[in-house]
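A protein chain is absent from this complex, but the other protein chains hold their places.
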Amino acid sequence: MSAARHRRPVPAVAIHIALGAALLFFASGSAAAQGDSLRTSPVPGTPVISDSALEARTRSLAVQLRCAVCQGISIQESPSGLAGEMREVVKEMLRAGKTEEEIKAYFVSKYGEWILLEPKPRGFNLLFLYVFPTLVLLGGLAGIGVLVRRWSAAPAPPAA
Amino acid sequence: MNWKRALLTPAIAIPVIGLFAWGMTRDPKYIPSPLPGRQAPAFALEVFAPGEAPFQKAPGEVIRLDSLRGKVVVVNFWASWCLACRDEHQDLSRAAMRYANAPVQFVGISYMDTRPNSLEWIEQMGGQAYPSVDDPRSRTAIDYGLYGVPETFILDVTGRVAHKQTGPITHALLSRIIDSLLAARPATETK
Partner (left out) sequence: MGPLGRGSVLIGLAVTAIAMVLIPVAVRRGRKDWLAIGYAAVHTNLLLMTLAMVAMVIALVSHDFSVGYVAQVGSRATPLLYTVISLWGALEGSILLWGWVLAMYASAVIVINREREGNLVPYAAAVMMGVMLFFAILLAGPANPFHPVFPVPPDGPGPNPLLQNHWLMAVHPPLLYMGYVGMTVPFAFALGAMLAGEVAQDSWMLLVRRWMLVAWAFLGAAIIAGMWWSYEVLGWGGYWAWDPVENASLMPWLTATAYLHSAMVQERRGMLRLWNVNLVVGTFVLTILGTFLTRSGIISSVHAFTTGTIGYFFLTFIALVLVGTLMMVAGNSEQLRTTGRFDSPASRETVFLLNNLLLSAFTLIVLIGTLYPLIAEAVRGVKVSVGEPYFDRMSLPVLTLLLFLMGVGPALPWRRTPEGTLRSRLLVPAAGALAALLFALALGSRQPWALTAFACVGYALTATLREFAIGSAARRRAHGESWPVALGRLVGANPRRHGGYVSHIGVLLVATAIGASGGGRIERETTLQRGDTLRVGSHLVRLKGVFGRQEPQRYVIGATLEVLSRDGATIDTLAPRMNFYPSSDQPVPTPDVRSTLAGDLYANLQTFREDGTSATVKVISEPLVAWIWLGGGVVILGAMIGLFAPRKRAAEEAA
């Protein structure tokens, strides 16, 4: 701990804040994705103005189910006929009181895991898709913290 | 040039290339179905294309899957706008006629189509041996996990899905499977 004037606590705090923020963001990222406001864009916005709560719940579930006859878009976005019917199935099941999990389980029992647009976060899925990138990011942030400190503390090269 | 690093590091690439090479041996579009081995989803659908004797049913009559228990059932999803369905049409009708005197029932289910178009298509194709039913709002298609046409499900006598065919089915395959299912029936089966 040298008394170098240029090493102030503020930058270190800034890095810790960045770390903490990253943790917070990742953790709450799940909340954002599960909210009933997920639309076809990278930044979910406010809930779509819908004519009923049932519509809103249908939409929020429909964006998580893959259109079986399209290329990777959800049954909410797809203009195809089958997707429309699948949306109706979702709406009927919601109206009958089924939970989101039960409806997803129904479709998985018919189509396989493939019908879910986001793999179930358990087992290998969880490890590879979620834990691995999170670790890389957090590790990288920590690494930068260490590197910057080391590179700032290094004495000036004599020849320079 | 650090040769030790240079020769060891490419090892990272091996699993990646291996993954890609393996990836080229399978078809990404083929989705295995969870249905085979399980009870086939029930349906009760209205006939619109009567088929021919001896399978003929009156239009408007309802075919219920549970009433077909004890028979081998071939359920074929098709559509008049489906090019590949043309390839298998003859094979299906021929196979149906071949098993006319066996406890085998063929049922066609129309997918995302209109009655006039479907009937016209049947006429153009020279007739369909077995009856076809309407699936309004595609509920049965969704129940069977359909993701394209044609798809054919072959059910054993207890109503379990023995085989699912994605894409056109051939007469040879139909015969083979139906024969094995008929042979596997319990001996005391009387129906």
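Letters are used for the chains, namely A and B, taken in the order the chains are written, and counting of residues starts over at 1 for each.
Criterion: a residue touches a chain if its C-beta (ideal position, glycine included) is under 8 Å from a C-beta of that chain, and two chains touch if they have at least 3 such contacts.
These numbers come from a predicted model, not from an experiment.
When the whole complex is considered, the residue among A:66, A:91 or A:110 that touches the unshown chain is A:66. One chain is missing from the display, and on chain A it is touched by residues 6-8, 10-12, 14-15, 18, 21-22, 25-26, 28-33, 35, 37-49, 63-64, 66, 71-74, 77-79, 81, 84, 112-119, 123-125, 128-130, 132-133, 136-137, 140-141, 144, 147-149, 151-152, 154, 156-157. Taking the whole complex into account, chain B touches the unshown chain at residues 1-3, 5-10, 12-13, 16-17, 19-24, 26, 28-29, 31-32, 81-83.
We adopt the following convention: only the chains that are shown with their structure count from here on.
Distance between chain centres (mean CA atoms), chain A to chain B: 37 Å. Residues of chain A that touch chain B in their complex: 68-69, 81-82, 85-86, 88-89, 108-112, 114.
Of all residues in chain B, those touching chain A in their complex are 31-35, 112, 137-139, 141-148.
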